[in-house]
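FYI, not all chains are in this one, though none of them got moved.
So that you can tell them apart, the chains are marked A and B in the order they are listed, and the count of residues begins at 1 in each.
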């Protein structure tokens, strides 16, 4: 597939998109995992809030992967790749008290945001179109990050 | 959490739901992977058809996991669990010609259906409510299976 970007730019952009794809898939799995396992007086509130993170993560997963395809880079979102490459720390098995759930999500979002900000900086000079995706994504993740922080505020 | 099912029933039902949860998450990842990587004269058609499988898989993922929770069994849908336990064979990396894409999906669906039929039979005698979920799920998967078979018919 012929790319509209020169080769050296492609490598930078490709690594950023692939890395982010893996993080976002894992973030959606983690958020669903807690959505099903959270317990405590804030159950309903956190349960619903987590599905908003899932929606954001799934929507950007598609945006990021299709951006890679659009540039001629085949994206890799298979479970083995996700399991081995995600920036999100593993979450515990079983029922999760609501304050632990909030803490876990604050940490998971912080990891993904840190990586996204690095990638935003890396792709900026070579492809403003991809950079713009990271800008939008970072804004959404930082909003979600605030909302979980505020729960424990 | 107090279950509305007796203990021996719970083990059977729990294994069936947990096994299916893992299969369905992996099916959604595989379908998305091909959605992004398929090439060839049927690109658009297969690309769209795959997103219907993703929708089905994601929707039943939630149904299956929340059925486990409703019975007092904490579901496990983390990436490590998915990677290690899925019934779906690994798919190749990179661009995928459309007829390979169709063949891969026929095989993936066949594996998940075979497991779902076993679990449907296992849970039937102990919990008709869970059985009903497997009945609905199997019907949907068999419809998708036909549609990919018909593509190569």
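The rule we apply is simple: a contact is a pair of C-beta atoms (placed from the backbone, for glycine too) under 8 Å apart; a residue touches a chain by one contact, two chains touch by 3 or more.
Since the structure is predicted, the reported quantities are computational estimates derived from the model, not experimental observations.
**Student:** Tell me how many copies the full complex contains, given that 2 of them appear here.
**Tutor:** If we count all chains in the complex, we get 12 identical copies.
Everything below uses one rule, namely that only the chains that are shown with their structure count from here on.
**Student:** Enter the angle, 0 to 180° in steps of 5, of the rotation superposing CA atoms of subunit A on those of subunit B.
**Tutor:** For the C-alpha superposition of subunit A onto subunit B, the angle is 180 degrees.
**Student:** Distance from the CA centroid of subunit A to that of subunit B, rounded to the nearest Å?
**Tutor:** Taking the average C-alpha coordinate of subunit A and of subunit B, the gap between them is 23 Å.
**Student:** Please output the residues of subunit B touching subunit A within their complex, sorted ascending.
**Tutor:** Interface residues on subunit B, with respect to subunit A: 1, 25-26, 29-30, 32-33, 36-37, 39, 61-62, 65-66, 68-69, 74-80, 82-83, 86, 90-91, 93-95.
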